[in-house]
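Let me begin by handing over the structure; questions about it come next.
Here the complex is missing one protein chain, while the rest keep their positions.
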């Protein structure tokens, strides 16, 4: 009977895709650990003081990750038709291959493939960073991203409004400091784009300290900007926090509803078989 | 029949004013893009390293914006009587011309008009910045500003109270650091106004690093101020976030109610004609 | 009849005390402006570049404030028996004189009285700052302070708990950086109190930049502290914001209820007289 392989494929698909069950399978866990490890290697590899003594280990790990993510890619390709929209064995798989998630998976394999041939140092530097894209795979492990994006989108109007207000205050502040401090610190406030760097770093309350007003009038305007910044930053923060909170609530409910449905849909056949 | 031009004027008025429909028409979108572009040109024009090689492009764009906003101004003048409070064809239009929005529109045209004659460098610098006023035009595209201002006004008492408390802590901190650090760092804490600059930058958690206490006692007071600052900044932030959230909710409801009403009011005549 | 002066005294008392009516009378407004002005003069007076050219003006204003606040003090003394707890004409007024608010009022008069005799420069510097105490008078204009303090007190347990957690993370971070960076930067991390200065400035996200780790391990611990700090600062912030919001709500309701009662209690007699 073709029931068994189909069941295997379905189970493998389910194990690969957390969206179905709402919790992480052992395979998901292992893949997440592998992705995080591969990113860690890519990050540490840029630091010469770490990368040089561990060059052999890092190369070995990269080959291991190539094999692992290659097998994962093929497994996803095989199980793609389990998803209704990629149901056709041939066209469905082709359509899956051009989906953004699959392209990211393929790109994430690229840096490892580099080992096949010699590349100039600059290109290699860039390719190594492509490994970071593997992290985007993690997004697939949760459909919460979509829900979160929807939540933010549903408050688009408020966010645009408050961000617009913040930008306007930022621009007006930058203009004022350009007029006030432009002559005493031309390299720091000599143009509005330069003043804008100060305005962004001040209104986000980062305050590196590379640019700050030195004249009394400039300090007065900066103090008013700082106080206004709190209110203007508070608005999108509050709205975003509420939106995320709502999204999380909705996400939890959606997962629960779907799990119940999925279990109902998948359970009846086995007892009868 | 005079029905057609009146219908055209009404439709143009509706296309110019987002407040009526609650969503942005294609014309609104084009105007917003033009305003943002004109502000971008004004901002980049102050940076010599960008403005010099692109002088011809920037001048051309400014002439384009002059024509565009001039036509927009005339169109708004023509359609003004569509708004009930400017209903009279002559006096209504005159009253519209002295409304704040119309004056800002006219002022926003000023920098472009400058090209007609030569002006001294300092005046030119100021006039260039008048272009930023074009941004204020964006405010017209949403009546949410009014609602937001009302929301903030409705919590005026709480905001004043918490801001007052924050100011008092700021002032007391500045006094203490003036007394403690005034002698060891006279240029930074030598007077209360100078200490206040430190207090504002500390309590807003910006912390440029141009001024900070160096004595153990000063550091102790600064640490207490920093911790107190969190609570005192949290209060207006929380109140403002709630106010903005309420305003956004009310705004959404108001827009929906008005749209329904506006459509009811505008739709019946056409089917009968 | 003694009715008229009593009515005058009652009306003056009401005009002086905002707590009764819930809104600010013209007299309240004038007093608030005067208090703020007197503080502004006291603050600007410490800055030599401002105080020297305006010495005569500032002295004149100080004499004016002396007279004004002296008259206000006497008026409050006269109207004190209007408050039930100071009802006795003699003992009530004496008890009012030793209430904290009255003592602050008297102390706020002290710096102006200084003009009577010569004082050494150092004492004068201290006395000038006593003027700041006048600001505390503003607190009297609102009973919201009491309500706010009550609101914070009602969440004492949560606040202590979260603040305690924040302090413990701060202390552990300071200990770790003392152990890690103590030898490479002995003047900055050479003891736990010195490390604590870094921990406070980091966890409140101020980040002056006078102290920061330079070793990789120190940076790793600092990064973890920074991320933990966000959560630990968020907790008291959220609790405080909610407490303040509740207090403001309760305050508004209390004021409304009291005003209605006060008007009922004060209105009936006049129509009958």
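Points worth noting:
Chains: A, B and C, in written order; residue numbering restarts at 1 for each.
In this section, a residue touches a chain if its C-beta (ideal position, glycine included) is under 8 Å from a C-beta of that chain, and two chains touch if they have at least 3 such contacts.
The structure presented is a predicted model; accordingly, all values stated were derived computationally and were not measured.
When you scan B:69, B:96, B:189 or B:208 for touch with the missing chain, the hit is B:208. Of C:11, C:95, C:155 or C:250, it is C:155 that touches the chain left out of the display.
Interface residues of subunit A facing the missing partner chain: 39, 42-44, 46-48, 50, 126, 129, 132, 135-136, 138, 142, 144-145, 148, 193, 196-197, 200-201, 204-210, 233, 236-238, 240-242, 244-245, 248, 251-252. Subunit B residues in contact with the hidden partner, per the touch definition given at the top, are 205-209. Across the interface with the omitted chain, subunit C contributes residues 155, 157-158, 161-162, 164, 168, 171-172, 175, 178-179, 191-194, 196, 202, 205-209, 212, 216, 219, 223, 226-227, 229-231, 234-235, 237-239, 241-242.
Just so we're on the same page, only the chains that are shown with their structure count from here on.
Centroids of subunit B and subunit C (each the mean of its C-alpha atoms) stand 32 Å apart. Counting partner chains per residue, subunit B shows two or more touched chains at residues 193, 196, 205-209, 237-238, 241-242.
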